[in-house]
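Of the protein chains in this complex, all but one are displayed in their positions.
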Amino acid sequence: MRSYLPAYDMRVPLELDEALETMARAPGEWKPFAGGTDLMVLLEQGKLAHRKFLSVARLKGLYGFALTDDHVTLGAMITYRQVQATAILQQEFPLLCRAAYETGGIATQNRGTLGGNIANASPAADSPPALLVYDAELELVSARGARWVPYAGFHLDYKKLDMRPEEVIRNIRLPRTKKNWRQHYRKVGTRRAQAISKVCFAGAALVDGGEINDVRIALGSVAPTVLRCRKTEALLRGSLTTEMVRAACDELAREIQPIDDFRSTARYRTRVAQKLLAEFLLGLIAPPAGDRA
Amino acid sequence: MQSDSMADRFIGKSIPRKEGRAKVTGRALYVDDMVMPGMLYGATVRSPVARGRIRGIRYAQGIPWDEFTIVTAQDIPGKNCVALMLNDQPCLADQVVNHAEEPVVLLAHPDRYLLEEARRAVELDIEPLPAVFTIDESLARQQVVWGEDNIFKSFLVESGDVESAWGHAHLIVEGEYETGAQEQLYIEPQGMIATFTAEQGLTVWGSMQCPYYVHRALMTLLDLPVNQVRVIQTETGGGFGGKEEYPSMIAGHAALLARKSGKPVKIVYDRMEDMAATTKRHPSRTRHRTAVTREGKLLAMDIEFVVDGGAYATLSPVVLSRGTIHAAGPYFCPNVRIRSQAVATNFPPHGAFRGFGAPQSIFALERQMDQVAKVLGLAPEELRRRNFVKQGETLAVGQVVREKVDMAGLMERALELSDYYAKRKRFAEENPRREVKKGIGLASFLHGAGFTGSGERYLASLVGAEATPEGRVRVLAASTEMGQGTMTVFSQIAAEALGVDYDMIEIVQPDTAVVPNSGPTVASRTCMVVGKLVESAVLGIRQQLLSSGLLPERYTSEQFRQACRQFIENHGALKSSSEYSAPPGVYWDDDKYRGDAYGAYAWAVYVAEVSVDLTTYEIRVDDFVAVQEVGRVINPVLATGQIEGGVAQGIGFALYENVVWQEGQMVNSQMTNYIMPTSADLPPIRVFFEEVPYAHGPGGAKGIGELPIDGPAPAIVNAIENAGGVNVNRIPVTPEVLMEALEGVHA
Partner (left out) sequence: MPEVRKVAVSFAVNGEPRTVEAYPMARLLDVLRQDLLLTGTKEGCGEGECGACSVLIDGELVNSCLVPVAQAEGSRITTIEGIAGETLHAVQEAFVECGGAQCGICTPGMVLAAVTLVGRQSAQPTEDDIRNGLAGNLCRCTGYMRIFEAVLQACEKSVGAGA
């Protein structure tokens, strides 16, 4: 433990109102702390800059679940394990289940939460690309009230969120519009389990009679934030041709901004991102449930 | 264990691990589980730069420094070195630093959180000097960073006349191969507790492989006589070589703090410190030039083998020696020249890691064999078959193979078990249509058991045995249990030799005040060399009982117990000991660097099957067959576990484990970023033994621990080449490396 522990404080309120009031009193003084799977690592390494945390992991108000004809609404504190076990998500939002399955080991999946993962804002997080593809919305709540924002655009820059310091994420809402879309998710990590992604791809397309009518492409680990690739998407309309695949791959390389770090190289990330896009697109014209091999 | 009949046999049986229950219930005590009254925690302030001159040490404000025990090089009462081979490595840097993370200042305090604040508040003022980070820079000697020429050690092996052979060659094939540093990554980090009093001297407890190495290092560092230093091994959570030499360093640090503070001091590294500061496998570069005849027979092998030793010699000379001797492999070749060097750089010293130089030189050789086969138009297995050394033939260092050896037979079995021929054919047919290509490859190799060369003769290991009044037999040896099964295997050997119940054997905790020096727990020597001494030591007990007439020729365990009790009543004690002597005819000439390099070799052929995904460049090992001849297998479950674990580390070495350096500092010193295989990354590892009893091993056993890490990397990279047609000659083959190699081919 490289941190000076007596300098770190945590409160564990049980009611959301109480937590929001504490946060409203001096915005930014108390920061929300969910499953801790990332913040505790920073604490261990002596790199946790903020000192006062408000545990949100037990706030009953953050555990909602609602299913309507149009939406699935998940409380922000839903864990990765719960995501995987939720039937409606398995049926209509398989990319999210896959992302949850590929995040850490079982112990991490039992503690890590979807809301925490979003707020932690790692560009390498596994679930956000899926959430972007699904056009997720976030409900942000503070003592002053609640507001819904689209998830796309929520990450302004590296670790910078479009959220006020007195707000927490209460709900994540997924429109039930992608059920009949062809969907594809692939995480390329440093190993098969318990890995941080080097490139993470999520894609979905509405295909009708061989024509692409609508498409979503999102990637992780290739930019300062998880990235919805709208310029690439814009090229993908109508019947898929080899030229279109090539143009989309070229555009993707311009749209992402990968870096060299100790996990991988920018060259590798670019090349694999392109290949994953191509794999997704070629899969659209292949018969469904086709084997990669 | 039931029945008292002499027919009980323990060797060859999968007796459950002796300390197994303590381990599965969490009762086994590791060093960090121990607390002593008034104990302080110790921390190490390390150099942030790779090479430089220490101008000053500043203690920043805001820390109650008067509460701290502070130790620098000036506080060392004896010689400021980690005594081992060349004694060139200081225990605390004085005036100069030669690698990043080199220890400079030690701190101790009862509050571990405040201690961390204090560690950050010590400012080292170091004037940087130019540093050396590659083998080539070191060999070029633009900066001399060690001795007169940056060379820790060099060897020359010559048999026949390589130079005269080139002209007769049908083909000459050249290749260059590189291996990276590898972290041992024992899951229990390094740790020690030390106490010091004027009356009793120094006692240290800790995680280690070699109590007597630590003992000698502490005597030297603190200038204490033999009986004023006591070293006790606690349960050790893995070593793999990483706890061979480094424990002497951390024990020295704990001892200095304990001596100065007068209180017990515990130092346990966290993972980041352990990975960044302690030893790793030597990176290597090997160049091969191989001449073959038209018939596919090896005519000449010219090998240059260089290992990067890091900033201090530590064990580099002997690592180099083992790597050199294994560089020509299990083949017969009339003309061999091996030139090898261990060079200095400004990395933290590289050190012992399972295999000890052999995995590096064997990787190169086994890749080279595949290249030679390719150029000759022969199948890789066929080239090997034509060149395997046979009984009565001579290895490169002049050692005549006296044991029965059947490498061709081992290979056939491995190829059959892996369905090699059919798969090779099928993959060749299917690969053109697949985005995920499949490949299969093999490696054939040998590994010498016990110390290299004259090591065992110099060491002259001792093992003791004594009977208790309850009729139990205690085995006294400094050989440590670190997961590999020392306690269980020694108990089996002793019970077998005595013909008594397994539970009657007790293995005494290694404690230099109690056990004799049976040598370090390294080099695949514990079972074969020390186990043999265990056997003779306990037989000495039996012999005394037989001679005294207290024990009949045939006896039950109960009769044995009674005889012990009676003997001790009559004579006060029943003890025996045994000292190493080389098996007849085994001789190594140190000056000529020729002869019987090892008492015995284990022989093996490994086959790896891989998938290479051309979308992501990820490589997965799908199947792994390990066939080996290791003499008699004493405990099949433990032996299988040793092979499986070694293969897993070998797979990591081949594909995943990449130490990323920046200015001589490991920048991925976390388990999140240094990638070892998880349970989801490994194939079925299928282990098979051929058993040819070795006359001079206990119950016929040879060494086993290091062997399995030699074969996986070359077998896997050979399989990658089979899958994708790309020749990769450096490991680890990360997806990034594979991508660059493939783009080089296809660009």
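Each chain gets a letter, A and B, in the order it is written, and its residues are counted from 1.
We adopt the following convention: a contact is a pair of C-beta atoms (placed from the backbone, for glycine too) under 8 Å apart; a residue touches a chain by one contact, two chains touch by 3 or more.
Predicted, not measured: the structure shown is a model, and the values here were computed from it.
The chain that is not drawn here is touched, among residues B:Leu29, B:Ala428 or B:Ala573, by B:Leu29.
Among B:Lys79, B:Arg271, B:Arg339 or B:Arg730, the one in contact with the hidden chain is B:Arg271. When the missing chain is restored to the complex, the residue among A:Ala26, A:Ala66, A:Ile88 or A:Ala107 that touches it is A:Ala107.
Listed for subunit A, the residues touching the missing chain in the whole complex are 1, 4-12, 33, 35-37, 40-41, 43-45, 51, 53, 55, 57-58, 81, 104-108, 110-111, 192-194. On the side of subunit B, the interface with the absent chain consists of residues 14, 16-17, 19-30, 32-33, 35, 62, 117, 184-189, 235-240, 270-271, 482-485, 637-638, 640-641, 644-649, 670-672, 676, 678-680, 682, 684-685, using the contact rule stated above.
Here, only the chains that are shown with their structure count from here on.
Within the complex, the subunit B residues that touch subunit A are 112-114, 116-117, 120, 270, 272, 434-436, 615-618, 620, 656, 660, 667-668, 672-673, 675, 677-681, 735-736, 739-740. Of all residues in subunit A, those touching subunit B in their complex are 1-6, 41, 44-46, 105, 186, 188, 190-196, 198-199, 262-265, 267-268, 271-272, 275-276, 279, 292-293.
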